[in-house]
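The complex appears here without one of its protein chains, the remainder shown in place.
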Amino acid sequence: MSHKKSVWLQRALLGGAMLLGAGSAAAEYGLNMTPGVTNVSGEVYHLHMLIFYICCAIAVVVFGAMFYSIWKHRKSVGAEAANFHESTTVEIIWTVIPFAILISMAIPATKALINLEDASDPDMTVKITGYQWKWHYAYPEEQIAFFSSLDAKSNEARQLGSSVDPASVEDYLLNVDNRLVLPVGKKVRFLITSNDVIHSWWVRDLGWKKDAIPGFINEAWTRVEEPGVYRGQCAELCGKDHGFMPIVVEFKAQADYDAWVAAQKAQAGNSKSPVATVVAAVN
Amino acid sequence: MVTTLPGPGQDDYRFILRPDRSLSWRGNLLFVGSVAAISFSIGIGFAVIGLWLVLPFAGLEIGLLTIGLYLTVLRRHQVEVISIRHDEVEIARGVDRPGSQPRETTTFPRAWVRVAYRRAEHPWYPCRLVLGAHGREIEIGDFLHVAERRSCATALGNMLGWRDMKSMPGDDDCGHRWVDDNN
Partner (left out) sequence: MSEATTHDAHDHHDHGPAKGLMRWVTTTNHKDIGTLYLLFSLLMFFVGGAMAMVIRAELFAPGMQIVDPYFFNQMTTNHALIMIFGAVMPAFVGLANWLLPMMIGAPDMALPRMNNWSFWILPFAFSMLIGTLFMDGGAPAAGWTIYPPLVLQTGDAFPFMIFAIHMMGISSVMGAINVIATILNMRAPGMTLMKMPLFVWTWLITAYLLIAVMPVLAGAVTMLLTDKYFHTSFFTAAGGGDPVMYQHIFWFFGHPEVYILILPAFGIVSQIIPTFARKQLFGYSSMVYATASIAFLSFIVWAHHMFTVGMPVAGELFFMYATMLIAVPTGVKVFNWVSTMWKGSMTFETPMLFALGFVVLFTIGGFSGLMLAIAPSDFQYHDTYFVVAHFHYVLVTGAIYAIMAGTYYWLPKWTGHMYNETLGKWHFWLSTITVNILFFPQHFLGLAGMPRRIPDYSVQFAEFNMISSIGGFAFGLSQLMFAYIVISTIRGGKKASDQVWDGAKGLEWTLPSPPPYHSFTEAPEVK
């Protein structure tokens, strides 16, 4: 208990310090979206930054004018109120300019959206099914299927009144028992659905999320060039343990991936394997 | 709003009392029509895709809106015509619409009718303008602003004579503040 308290205190102090120097902490604590690991996520990131900078520019102009006015046109410095209260020219200008800015935003946004939604010609397909509160992954071509749930350590630490300090758990709440494993360099198409309520499959580094809806199959796709492990979470409120159904995707080089597939199949051949039962149940 | 018209006879006058009204029957009808058109389009649109339960609620709501506006317009179209003739004073009440007949008419003999402008039963309410004779009384112009009531009372009282009136109540007697100010 006292240990927990001191951790809280430490964090509170850190939080206070960060308020003063938020800039330096930026890199460490993640202030912003990242470019991610796919073309799509990079495109989304750049779009996000573009709109953000445009908004900042508008903010500088609007708030600049406003604060200048607040500073200069105060009664306490003897400002007298002027009499004007309309100007058709000005009003037209500030209707047209925002419109033009919007068009400049809409063009890259449209391009990014069309690219993002183009799941055609995939190299392979993975079927993702949301359950309360875990994910199920199936590889129809390989006859592999398994559930992926919150890892045991996180699960222990997240219980109400647990004695395990979350900080001591590696990848707290972002770790699973069985990872989704995919090969690099392939266009992977995801078919996303749900078995009960609506979930949403989201790995930030891939650049998108897609809802898993019972009775519907949604399409999405990704192509990752570098091997790595990427983490995400369910992003649609799905009940009690919505916060506890993380997603972990591991991209492996083709050879490693093939080895993994072979190992899974071998495991599936053993009828006692829980994975095999699931395959039987799913197919 | 009080309009005073002379005639038709030499000593005759008519006082026409109306509340403020800022939209005509037709305007209200157009408004309800346009709202109903939109609400029903939305309701029918959802019904077409199978979600028909929006439509009955839209119907109920438009019904309620229609009733609400109808009652409002009716109240805003009240009219009271006080006709002062040679030997009688007639108070006709009705709806201000072309061709409509008075809903209710009261007649007093002119010689006996008296005007009272007095405090309401509770200080919160505006003063009331009352005509009466032979123990019968009738309140008029309860939709008028206080200033209009006062000037109407003055005009009628000077013409017809006052009833138990020592002095005109002041504005402070007519409609107290919303909260009692103890300070």
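Per-chain residue numbering starts at 1, and chain names A and B are given in the order in which the chains are listed.
Methods note: a contact is a pair of C-beta atoms (placed from the backbone, for glycine too) under 8 Å apart; a residue touches a chain by one contact, two chains touch by 3 or more.
It should be emphasised that the depicted structure is a prediction, and the values quoted were computed from it without experimental measurement.
Engineer: What shown chains does the left-out chain touch?
Structural biologist: Every shown chain touched by the left-out chain: A, B.
Engineer: Using the definition of touch stated at the top, determine which of A:129, A:178 or A:233 touches the missing chain.
Structural biologist: A:233
Engineer: Would you indicate which residue among B:7, B:50 or B:99 is in contact with the undisplayed chain?
Structural biologist: Once the missing chain is taken into account, the touching residue is B:50.
Engineer: Residue-wise, where is chain A in contact with the chain that is not depicted?
Structural biologist: Interface residues of chain A facing the absent chain: 7-8, 11-12, 14-15, 18-19, 25, 29-33, 41, 43-44, 47-48, 51-52, 55, 58-59, 62-63, 65-66, 69-70, 73-76, 79-87, 90-91, 94-95, 98-99, 102, 105-106, 109-110, 112-114, 116-117, 157-162, 165-167, 171-174, 196-198, 200, 202, 204, 207-211, 213-216, 218-219, 232-244.
Engineer: To test your reading of the contact rule: which positions on chain B touch the chain that is missing from view?
Structural biologist: Touching the missing chain: residues 1, 20-23, 27-28, 31, 35, 38-39, 42-43, 46, 49-51, 53-58, 60-61, 64-65, 68-69, 71-73, 75-76, 78, 93, 103-104, 106, 120-122, 124-126, 128, 130, 136-139, 142-143, 145-148, 171, 174-179, 181-183.
Assume only the chains that are shown with their structure count from here on.
Engineer: Take the average of all CA coordinates in chain A, do the same for chain B, and state the distance between these two points in whole angstrom.
Structural biologist: Here the centre of chain B sits 63 Å away from the centre of chain A.
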